[in-house]
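Here the complex is missing one protein chain, while the rest keep their positions.
Our next item is chain A:
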Amino acid sequence: MEGWCWALTLECLLGKSLFQVLESQSFTMNIKKVLPQLSVLPPPIPPLLSIPHRETVVNRVMNKLSLLHDKIYCALSGSAADAQTIAEMVNYQLDVHSIEVGEDPQVRSAATLVKNISYKYKEELSAHLIVAGWDKRGGGQVYVTLNGLLSRQPFAVGGSGSSYVYGFVDAEYRKAMSKEDCQQFVVNTLSLAMSRDGSSGGVAYLVTIDEKGAEEKCILGNELPTFYDQ
């Protein structure tokens, strides 16, 4: 589909250094879910303008859902370098922690670790991670850690395209949705955001986590549901 081809051409044309995250992913769990993570960085800068130290790379198919532990994932947004680094650090800390404690870590622990880093270096970093997963004490949980706060929510959205879908998610969210309804809800939200936001597009990544484990899925652009505008 066009978006896909365009992404490939863009990858060839533009250079390296900073990764600009442009596609959307979503993330679901049993009952709670996380909604699309879309980039907060501005759209690609044309090569004619010379910006001192920021180059951009456009990758419309980057997987922004990174694994913190077997049943805990986080969704990245903002500066890709910052977000990926935080995710790597917390992945390491959770590995050590889960072995010391002798059981799978709680989602709250993962979120607190992310929050501690985000808060301590809030002046230097520019990334927002949404942490979500499943643990045996609290079931499915979603935590936001924007700017170093920590808050548990039934669902969360983040990134540049999120502002277009706040109304949709507030209206359409239901408590205790089934897994399939949840996944459909997330995909719908993503599709709406991707069509309206200039910085978003490409493919949608979906991760569903329950007590059996995590299941990753990638939905191509042409398989996403279409709405009024499309």
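Assume a residue touches a chain if its C-beta (ideal position, glycine included) is under 8 Å from a C-beta of that chain, and two chains touch if they have at least 3 such contacts; residues count from 1.
Assume contacts and distances are computed from a predicted model.
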| item | value |
| --- | --- |
| Which of "Proteasome subunit alpha type", "LLGL scribble cell polarity complex component 2", "VPS35 endosomal protein-sorting factor-like" or "Integrator complex subunit 9" matches, in UniProt, the chain that is not displayed | "Proteasome subunit alpha type" |
| Options A:65, A:83 or A:113, residue touching the unrepresented chain | A:113 |
| Touching residues on chain A - with respect to the absent chain | 97, 100-102, 105-106, 108-109, 111-113, 115-116, 136-137, 150 |
